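With one protein chain withheld, the remaining protein chains of the complex are depicted in position.
Naming follows writing order (A and B), and every chain is counted from residue 1.
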Amino acid sequence: MYVAVKGGERAIENAHAWLAEERRGDTSVAELSIAQIREQLSLAVNRVMAEGSLYDPDLAALAIKQARGDLIEAIFLIRAYRTTLPRFGATEPVETGDMACDRRISATFKDAPGGQVLGPTFDYTHRLLDFKLAAEGEVPAAPAAEPRHEPTPHITEFLQGEDIIQREPESDATPGDLTREPMSYPAGRDIRLQSLTRGDEGFVLGLAYSTQRGYARNHAFVGELRIGTVAVEMEIPELGFAIEIGEVELTECETVNQFAGSKTEPPQFTRGYGLVFGQTERKAISMALVDRALRWRELGEDFLGAAAQDEEFVLSHADNIQATGFLEHIKLPHYVDFQSELELVRKLRREAGVDEVREAAE
Amino acid sequence: MSDYNFAYLDEQTKRMIRRAILKGLAVPGYQVPFASREMPMPYGWGTGGVQVSAATLTPEDTFKVIDQGSDDTTNAVSIRKFFEKTAGVAVTEETEQASVIQTRHRIPEAELTEDQILVYQVPIPEPLRFLEPRETETRKMHSLEEYGLMHVKLYEDISQHGAIATSYAYPVKVSDRYVMDPSPIPKFDNPKLEMAAIQLFGAGREQRIYAVPPYTKVVSLDFEDFPFEATKADHACDLCAAEDSYLDEVILDDAGNRMFVCSDTDYCRGRREAGHVGRLGEEAA
Partner (left out) sequence: MTPLLQVTGIEKRYGARIGCADVNFDLYPGEVMGIVGESGSGKSTLLNCLAGHLKPDAGQVIFDTRADGPVDTVTMSEPARRMLGRTDWAFVHQHARDGLRMNVSAGGNIGERLMAVGARHYGDIRNRAVDWLDRVEIAEGRVDDRPSAFSGGMQQRLQIARNLVTEPRLVFMDEPTGGLDVSVQARLLDLLRGLVRQMGLSALIVTHDLAVVRLLADRLMVMKDGHVVESGLTDQVLDDPQHAYTQLLVSSVLQV
């Protein structure tokens, strides 16, 4: 006699236990520590903070450990944690102009005040697997120079001085918060930028790449890429003024885009903007390109049907937690609906006489 | 789990969700946007239903969770455990005992009462989505009651297949005004949408809540000469002999032999305990 399969609860418990074992792996191998992940896999930590929308390197490292290195799973852990955190208020906007830059480059000028500073970049490495790393040796200290004290103004300020680049609209309005309001279209630039900075790096990269290949090309130059720490200030009501509560590492990218002229604007360079937690260059540059592509309407440009220009398409699909959740949900039982489809198709086939014909032929 | 508020969500969030629920009840079938929160389970796995349940539950409630009609499927188990941990509410598998029922893809066979709330998990709340992918357009179509495209789709089905080719998530018109997606319940369940209980629908990822108050008119879309039929497999349950309950098809062996059993496991158990026996069932001891 058929006995319905039961034991879903026990199955889940056993699955969790096995998962924990797999996560630990071979117990004769040393266990990873949070500090090791934070220090030696810092770019993974950066991505988790950026897409989790939470700046806390230790938590991000823990999430990566718990997620067995699956970064989207780690981002999910951070997002779920973030939801539970109380909000004390909002900080002042950070002053990226005052950033203590570890890295600062511009593709638009050979040199500028503040200099071209390569910083700790992979850019000019030769991508040859370094087998010495497998032996875990010590690394010699890099040569040090005097710290730079001169200010590092934004490159775009120089272009603005000539009025040859569009000015970003100034506003004191409080930006929206896409984690607190349902998404609605058309979305303002504040919501678009929030969506992009926490959007999946692969998705935003692909879209940015598509613009370079001609799907709404916007001729981007990297006006400036700067990476470093900025102070975070918050006004404390009891004090009546703002104090510095800490600092964060940010990557900021400003692109300078060619403007092809239109009926409503005289020719000026236009801009794209990317800002991401941590050293997260690829994302910041991608974000700037897609930001620029999405600005076509306010710049009086044509909609060319490119994916990167389609606000609803980009913003609906950028969030990898939504994406993976919905994608993976198809693993859940769907047999009730499948049964309905089975019955329907069987009925339609009967009515079309398909199976009778087939049987007659056999 | 004492670090978390009752039913996990903070009170502000619950208030926000309740406001959306009230709007939904005031305008039956209308999709109310709400700021869905990130939950500890993935989007697409019931976060909308979970948020609606979390905002609706009180400590005195008795909670039941089903998925595909069964209390024992893995995701139902997972969600039930979540609320046991974070809300400490009593849980049950018996439909008649529950005050709040969260469901995925089925309406229970037992008739629900005015004292009960049914919370549906909804993947895609927009019934017009597959005809029109843009949210900006579908919003306009709802507000202007422009549903011609929906009937065009049904017309096309009949001209291509000879019948309306939708078997689940079958669109309905609520209170003679809004066209609504009843979630992916089989069309067999559509007639039950007119019931005495409150029905709440939560779509977390898509950020929408909608509702059908008790005793509201809900009509499945059709043509006069191709009327809606609430069909199911032409069998009785092989365990409890029920003729009127939606059935799961189970493959028994390599030869392809199959049996049909009630999808609603609690309903089937109840019938068997009352002495009903199906073709492949056994007398109760």
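Here is the rule we use: a residue touches a chain if its C-beta (ideal position, glycine included) is under 8 Å from a C-beta of that chain, and two chains touch if they have at least 3 such contacts.
This one's a predicted model, so the numbers in the text were calculated from it and none came from an experiment.
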{"item": "Touched by the hidden chain, restricted to displayed chains", "value": "B"}
{"item": "Candidate in contact with the missing chain, chosen from B:Glu156, B:Asp176 or B:Asp244", "value": "B:Glu156"}
{"item": "Subunit B residues that touch the omitted chain in the full complex", "value": "144-149, 151-152, 155-156, 158-160, 222-226"}
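Note that in this section only the chains that are shown with their structure count from here on.
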{"item": "Contact footprint of subunit A on subunit B as seen in their complex", "value": "4, 10, 33-40, 42-45, 47, 67-70, 72-78, 81, 104-106, 123, 134-136, 161-163, 165, 167-169, 184-188, 205, 207-208, 231-233, 238-239, 246-250, 252, 259, 261, 263, 265, 280-282"}
{"item": "Subunit A to subunit B touching residues, read off their complex", "value": "1-2, 4-9, 11-12, 76, 79-80, 82-84, 86, 179-186, 312, 316, 321-322, 324-329, 332-337, 339-344, 347-348, 351-352"}
